Structures are given as structure tokens and as C-alpha cells.
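All protein chains but one are shown in place.
Right after this comes chain A.
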Amino acid sequence: MNAPQAAIALDARPRVAGHFRLQWEEVQKAWVLLYPEGMVKLNGSAGEIMQRLDGEKTVQALIDELESSFETSGLTQDVLDFLAIAQRQGWVKP
């Protein structure tokens, strides 16, 4: 894996980008991102991260929340890596 790029800072407050809509799809049992004429089906971890982005919560708070919900630790890098991808794809605004 490449060295992490400081794409999103821990004190950033990211949100789902304007023309994307995040919703739970019961038939697919997954969170999906909808945009003009398209859909991205998110895997479990991506769904857990994306559903918590509200433009108010900091990335650090998000990580704390996830670690507490799933009774684990050391998620920082995974979350930052995903957010870097999500930002590159245009799904997320920092």
C-alpha cells in the first residue's frame, strides 16, 4: 500500500457531495450512492463511513464513533484511505 496522502485532515467536516444521494437499499441490503443515471453500491465499511458524514462531524469524531460502535481500535488509516478515494471519486466534499 502506498503511503497515505493527507487528502482529508482529521479536523475536516466532510459531507456527501451535492449531486449524490446516499440511501439504504433494502433489496440489495446495502448503502448506495445515486447520481444522474448511475449507482455505486457501497460495501459494508464504506456504508458505515458514508452514512455518518453530515458536514458537521469531524473526521476524528467519525473515527471515534466507529471504533466505539464496533468495539475496536486502529481504524484511522482505513477511514482516511477510504475518504481519499471517495474524495477523488467526487462522492465526498471535505
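Operating definition for what follows: a residue touches a chain if its C-beta (ideal position, glycine included) is under 8 Å from a C-beta of that chain, and two chains touch if they have at least 3 such contacts; residues count from 1.
Note that contacts and distances are computed from a predicted model.
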Answer for the undisplayed chain, UniProt naming, from "Oligopeptide transport system permease protein", "Cysteine desulfuration protein SufE", "Sigma-70 family RNA polymerase sigma factor" or "PqqA peptide cyclase", is "PqqA peptide cyclase"
Considering the complete complex, of A:32, A:61 or A:84, the missing chain is touched by A:32
Tell me where the left-out chain touches chain A, residue by residue. 18-19, 21, 23, 25, 27-28, 32, 34-39, 90
